[in-house]
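Structure incoming, see below.
Excluded from the complex is one protein chain; the other protein chains are retained at their positions.
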Amino acid sequence: MLTHYLSWGLLVLGGFLCVSGAIGLLRFPDFFTRMHAASVTDTLAAGMIMCGLMLQAPSWIVFAKLVMILVFILLTAPTSGHALAKAALHSGMKPLLPDSKHAQGGL
Amino acid sequence: MNISGLFNYWVVMVLMMIGFYIVIAQPNLIKKLVGLTLFQTSVFIMYISAGKVTGGTAPILSDSFSLYSNPLPHVLILTAIVVGIATTAVGLSLVVRIKESYGTVEENEIHNRDKS
Amino acid sequence: MEATIHMIILSMLLAVAIAIVRIKDLFAVVMLAGIYGLLSATFFVLMDAMDVAFTEAAVGAGISTLLMLTALSMTGRYASTGSSYKPLLALGLVVFTGAMLIFGTTDLPSIGDPQSPVNTHVGYDYLATTPEDIDIPNVVAAVLASYRGFDTFGEVVVIFTAGIGVLALLMRTPLNTSAVASMRDHVVLRVVAKMLIPLILLFGLYVQFHGEYGPGGGFQAGVIFASAFFLYAMLFGLGAARKVINMTLVRLLSALGVLIYGSVGLVSMLNGHNFLDYNALAANPIDGQHYGIILVELGVGITVASVMIIIFFTFSSRSQNEGDSD
Partner (left out) sequence: MFTAAAIAVLVAMGLALVRAFAGPTLYDRILAVNVFGTKTVLLIAIAGFLTGRPEFLDIVMVYALMNFIAGIGILRFFEYASAKEATSQNQIKEH
């Protein structure tokens, strides 16, 4: 019973984080803030939803597969996010700072 | 007329026509190939939708289920997807050759160059 | 409830398709085509087509995006804005055809109807006879490799031919490709990829040999196996990748897969049965079916993997040779 409520809470919290991250992706002013909103919540939300599903797993094999998927996501999502931010910075795109309102270069 | 029972088919037709429109109205050859992919995928969706059985599950047998969706469309589409990528690759290599000989991948410019 | 989720995904597909028509930046178009592949694969999962979703995710979202991007790096990024075409004429034709097709759908049986002609014919027989004839849980694999093995043989030959076609159109003797742009700056990416590549190869083998019991099989495994090599080639450069895999060997392997498939058929013919009748492969017909399916899927996997590797490497070495000659 306890695991049921726990998994319920994790799933709902994960769903909330997904939506809030996506709103940040949509509403924030420049690329780097959007990236921050998207990648931070993304990783946490993925972890929470996967953990919520793990608590409901009917068998050990399903549990193990979920763990592997989670490890894979935790490895790849920050890596590709890092590579993307680095590529953007190298291409001359500058973070939007309060004192330089029109500094955003790029494409 | 039941809307939810035919909605998939209508979306498929609209997707198919969008792909068709890209193929006939956009001069860029790469975009034409993307349009062809859209068209192809819409056909896949149509086949898979036709094979769905309400209340059924994936056709991988298990003791706890008795009703399965139709496996035959799945087989046909599975092979069609891989053949589709192979033909797309041939199409792309033709586009690359066209670019090398004509210097452009816009269809109207290719026609102009052929005329002159 | 499920119908609502289906409708939401289909509407997203429509939105992506319309965006593809309107956007001129071909990089964005290719990325949206990748999203389109992911979305349609999601739809296939919801429609119970696990194997199809597997293939579409690997091919539609992964490989085809990579191939289109490689081609784009040779043909230029933007589509021209001005066009001598008459879009209104095309629009009229498309709307007319679409209206006729939608009118035609009103006669189709509604989706999910178990009594529709599609679902009452051979497809249902396969479900009923697979446990006694072949005795593997995945009916899709059974139909693919055994009941319709001849069909699949044709598809494998088509894929092999496409590989030859790409080679014939684009092959050049490889120049010295050691100094090409690999992603040397991305250290983190390279380290993580080095950790992942063996796991991807292992996963490909799992998909190959687990295909009779769950979603998977030769087609999917071939694509996954090849994608590990793509990852290596993208991150460490084509020159390094060429040291890892011998292209002549890959070309031989692509033919070997077709050969394995065909010889399984020939062996059953020599034993006095029909072409690709696996009952002849062992004393017990069900064992024969199991051997036949494993061998045939292996042939499919080898051909698909090597043809995908051939296609990708031919494309990329073409684009890099161009870069060198500039």
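Letters A, B and C mark the chains in the order given here, with residues in each chain numbered from 1 onward.
Simple rule for what comes next: contacts are C-beta pairs under 8 Å (C-beta built on N, C-alpha and C of every residue); 3 or more make two chains touch, one makes a residue touch a chain.
Remember, it's a predicted structure, so these values are computed and weren't measured experimentally.
Taking every chain of the complex into account, the absent chain touches A, B, C. Interface note: of C:A3, C:L32, C:I102 or C:L169, the residue touching the hidden chain in the full complex is C:L32. For chain C, the residues touching the chain absent from view are 1-2, 5, 8-9, 12, 15-16, 19, 23, 25, 27-28, 30-32, 34-35, 38-39, 41-42, 45-46, 48, 50, 53-54, 57-58, 61-62, 65-66, 69-70, 72-73, 77, 181, 183, 189, 193, 196, 200, 203, 206-207, 210, 214-216, 220, 224, 227, 230-231, 234-235, 323, 326.
On the side of chain A, the interface with the absent chain consists of residues 7-8, 11-12, 14-16, 18-19, 21-23, 25-26, 31, 34-35, 38, 42, 45-46, 49-50, 52-53, 56-59, 61-62, 65-66, 68-69, 72-73, 76-77, 79-81, 83-84, 87-88, 91, 93, 106-107, using the contact rule stated above. For chain B, the residues in touch with the chain missing from this view are 57-58, 60, 62, 65.
FYI, only the chains that are shown with their structure count from here on.
Averaged C-alpha coordinates give centres for chain B and chain C that are 13 Å from one another. Work out the mean CA point of chain A and of chain C, and you get 29 Å between them. The set of chain C residues that touch two or more partner chains is empty. Looking at chain B, one finds that none of its residues touch two or more other chains. Chain contact summary for the complex, chain B toward chain C: residues 1-2, 4-11, 13-22, 24-31, 33-35, 37-38, 41, 44-45, 48-62, 67-75, 77-79, 81-90, 92-97, 99, 105-106, 108-109.
Chain C meets chain A in the complex at residues 183, 185-186, 188-189, 192, 195-196. The part of chain A that touches chain C in the complex is made up of residues 72, 75-76, 79-80, 82-83, 86, 90.
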